[in-house]
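Scroll down for the structure; my scribbles are underneath it.
Every protein chain except one is present and positioned as in the full complex.
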Amino acid sequence: MHHSVAERPAPSAAPARLRRLPPEAGIALVLIALALAFELLGWIFVHQSFLANAQRLVVMILQVSVIGVIAVGVTQVIITGGIDLSSGSVVALTAMVAASLAQSSEAVSAVYPALTDLPVVIPVAAGLAVGAAAGLVNGSLIAATGIPPFIATLGVMASARGLARWYTRGQPVSMLTDPYAAIGSGAVPVAIFLATALVFHVALRYTRYGKFTYAIGANREAARVAGIRVGRHLIVVYSIAGLLSGLAGVLTSARAVSGQAGMRLMYELDAIAAAVIGGASLSGGVGRMTGTVIGTLILGVVTSGFTFLRIDAYYQEIVKGAIIVAAVVADQYRRRRRLTAT
Amino acid sequence: MHHSVAERPAPSAAPARLRRLPPEAGIALVLIALALAFELLGWIFVHQSFLANAQRLVVMILQVSVIGVIAVGVTQVIITGGIDLSSGSVVALTAMVAASLAQSSEAVSAVYPALTDLPVVIPVAAGLAVGAAAGLVNGSLIAATGIPPFIATLGVMASARGLARWYTRGQPVSMLTDPYAAIGSGAVPVAIFLATALVFHVALRYTRYGKFTYAIGANREAARVAGIRVGRHLIVVYSIAGLLSGLAGVLTSARAVSGQAGMRLMYELDAIAAAVIGGASLSGGVGRMTGTVIGTLILGVVTSGFTFLRIDAYYQEIVKGAIIVAAVVADQYRRRRRLTAT
Amino acid sequence: GVSMALFDDNFLTAVRASMKDRAQQLGVQIQFEDAENDIGRQLNEIQNFIAQHVDAIIVNPVDTDATPRMTRLVASAGIALVYVNRMPADRELPPRVSFVGSDEKQSGTLQMTEVCRLLGGKGDIVVLMGELTNQSARQRTRDIDDVIARPACRGIRVVDRQAANWKRTAAADLVTNWLSGGLRPAAVVANDDEMAIGAIQALRQAQLLGSTMVAGIDATPDALAEMKAGALRVTVFQNAPAQGRGALDTAVKLVRHEPVPSFVWVPFELVTRDNLASYLGRH
Partner (left out) sequence: MGAAADPVGPELLEVSGVSKSFSGVAALEDVTLRLRHGTVHALLGENGAGKSTLMRIVAGVCTPDAGELRLEGRALRLGSPGQALAAGIAMIHQELNLLPAMSVAENIWIRREPLNALGLVRHRELRRRTRALLERLGVDLDPQAELGTLPLAARQMVEIARALSYDSRVLIMDEPTSALGERDAERLFAVIRDLRARGVGIFYVTHRIDELFALADEISVLRDGRHVGTSCPRDLTRRDIIHMMVGRELSSPPAATPVQAAPVALSAHGLSLEGWFCDVSFELHAGEVLGVAGLVGSGRSKLAETLFGIARPTAGEIRIGGAAVRIDSPPAAISRGIGFVTEDRRETGCLPGLSVLENLEISALARDFVRLGFVHAGAARRACAGMASALRIKAPDLRERIETLSGGNQQKVLLGRWLLLNPQILLLDEPTRGVDVGAKAEIHQLIARLVSAGTAVLMISSEMPEILALSHRVMVMHEGRVAGILDRDLATPARIMDLAAR
């Protein structure tokens, strides 16, 4: 009899189960392999355990938690098929603004002498608002004018950097209140990073917001035809990314207990790298929060591992580049093998 | 009646002629408008002509000629649908290597005391070779492992930056020979930039190399089926981009009469911006050398114009971001109007 | 015209601010450009200034090895030139070209000599370096090694040195990483105060501030506050206002063809708890 596409049984059951393994399994393995490699090298060269050290594990995440928060937003932008180059500059700008509203009355030359010792929500809200506003500009430019995200966010990147410097004429803003500093101390940034990742993990997987985000990235025209208001949704996605850059700005200034215009200018690339290492595709439609968290952790492990092994600063970057490439190659290789196996 | 291209006359002469206007006409208009705006503002605010100053016109191109040379390579990479983040670091690395072979015997602590006062071709060849090698690594990684160009070139970016620092442990390399310095003096870099652009303009439009480059960017899978050896071609394209970064490294070190590991680290973004302003699309298949040259000139005019108007550096960046966005928006708007108008 | 190596540098910001104030006092029109640590960009800015026929150019060089070309360019255009803060590599400066600044060799030496004195000539230290390609970072790090080589400081050992790129948080992360590896240095010697403060934050978190001494350079307000709080033991004051003011005054004199020495020195000053009071509020 003439039978149809679908009546055909799946080629075999085993590959089907294999296909259900979450795509980030591969990169998670890479993370584990890296950590074990450092563990091994640790015993050989510095006679210490790399992993059996709670403090180190915290720093490992702590030092990448700001990048991580940015990466959570950037991942969503990347899933829509876009890119956000402005994050680093927006972090700097929001750090300045938030810090200027978080100064204690002891500050010698406060930016707003009348506005010191404010409750901590005010600088935080200001930082988030400035970040979201920058994101709104990104999103509106992309949605309304149809220019490539690369250009829109590059423009916002330059403008935000200029604004950050202009805000206090390059002067750092310091002497921040203790409650504000508390946001950045201890493992608080780690908690904020993981909480943010969790919230947007749920949003991406279980809400319409998430489905639309993937749909736009998978095929923008098809998403439009399915009735999704693509422009409006992009504005929301970029605004969220901006908001998270704002949060990152608050975290950085709270951690440093000071706001500086020059801070975190290159973080956009690290954040994008974290997302891409975690499996997000710059051509859109693909990417997951769990992958991004793992990508971020890989950056953290590599940084901590180098310090741990006391590798000369000159070699660190040479090797870091190679590790990033190797991590992604290993992941790809695993994926491709899985595909041909089925 | 069933008619075909050959039998059928063009629908009407006017729209056809309009459609045949080269796509970079729009961005060229933007360039002219920008220059005229500065001219006008110049007469109003500083009582000087912006354009009627030969020296300024040379500087205008001179200051972007290094970015321009990089952008010529990056444009080709972008046309294939890729991206090259490593250019800036490769420029720094090649500048170091080339400079170390171009030291004069007067140099106090030469890198290779035995190799001073070499003929100028040796450092130039070394610089080009190192650049091409870096490009070869990029291309091979992308072709052989199938990892995204973003990751491959990000890795090479970090490694090249590390290598550039490690090469002389961060020490600048100076006291270069006069013939070497001559490559970077006067309008020589301008000539080199324009010559490079011309060569690759011809290559893209009139050679098989160019046709294949566009085809790969338009639809990689289809290009493969059509019989193009995609991997091999990508290796060639990235190697050429690397070679041009090497040339840019030679130019920079010759201009500065010194090699510095920290130089030009952010130039990849400027080069990509020049290409995208000039109409190249990051999704591949689209882009032209003439557009890239105009995009590069726009960056130059904006920079010179700001200094000319004595605008404070704080405001320069804020406005620069806005101008880049506006230029692309204006171009897009014109293109869209043309489409609907006809 | 003024071309600064980098706007995002706290010390250079102070230099810039004092130049601006001084220009206002004297009624001089002044325009700043940011070379963003890029020698090519700096050359462009200088050429743009020349095309604009300014009276004098003040340059805070990105790369002091590249200054001969700048000197030639500017001098041949008949424009006055003042280098500020970083000493040009030119063997001798032609007329109408001057340098205003401090001898970078002093800062690290002053810092490390004091650390060595406070440690009693022995102990393990770690070094936080600035950006590896930065000249001051390299000079200050080399000064540390030179001081350690002295007989009086032979007992001091550098157990690790890493770059924290002038960043507070990067420094805090590095120091925490070290501490978590069981390292207990007697002192953290940082190439600047920002990184010193980062180290202090990390040590405070680990409650090891009592047993580890921190030293920085620059005497920024934040650093002086930390010193007042007892956390920072050593810093070095580089007189930014004097450099900025000096550069502008020199430029004005050069424009008026008044005689000016080729090198105008502004000395570094060691700051410790003992003389802290006289520096508080000086920025």
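Worth pointing out:
Each chain carries a letter (A, B and C) given by its place in the written order, and its residues are counted from 1.
The criterion applied here is as follows: a residue touches a chain if its C-beta (ideal position, glycine included) is under 8 Å from a C-beta of that chain, and two chains touch if they have at least 3 such contacts.
Model, not experiment: these values are computed from the prediction.
Checked against the full complex, the candidates A:Ala144, A:Ala182, A:Val202 or A:Met266 give a single residue touching the omitted chain, namely A:Val202. Touching the missing chain, out of B:Phe38, B:Phe150, B:Tyr214 or B:Tyr267, is residue B:Tyr214. From the set A:Ile228, A:Met289 or A:Val302, the residue in touch with the chain omitted from the display is A:Ile228, counting the whole complex. By the touch criterion stated above, the residues of subunit A touching the omitted chain are 1-8, 10-11, 16, 202, 206-208, 211-212, 214-215, 217-219, 221-229, 285-286, 342. The missing chain lies against subunit B, touching residues 1-8, 10-12, 14-16, 19-20, 206-209, 211-212, 214-215, 218-219, 221-229, 285-286, 339, 342.
One rule holds for everything that comes next: only the chains that are shown with their structure count from here on.
Work out the mean CA point of subunit B and of subunit C, and you get 34 Å between them. If you average the CA atoms of subunit A and of subunit B, the two centres end up 29 Å from each other. Between subunit A and subunit C the centroid-to-centroid distance comes to 33 Å (mean Cα coordinates, whole Å). Shared contact sites, meaning residues of subunit C that touch two or more other chains, fall at 7, 132. Of all residues in subunit A, those touching 2 or more other chains are 165, 169-170, 314, listed in ascending order. Across the complex, subunit B is touched by residues 7, 29, 31-34, 36-41, 43-45, 47-52, 62-63, 65-66, 68-69, 89, 131-135, 137-138 of subunit C.
Residues of subunit B that touch subunit A in their complex: 85, 141, 145-148, 150-152, 154-163, 165-166, 169-170, 269, 272-273, 276-277, 281-283, 314-322, 324-325, 328-329, 332-333, 336.
Note for the complex: subunit A touches subunit C at residues 46, 48, 53, 55-56, 59, 62-63, 66, 108, 165, 169-172, 174-175, 185-186, 252, 255-258, 260-263, 265, 303-304, 307-308, 310, 313-314.
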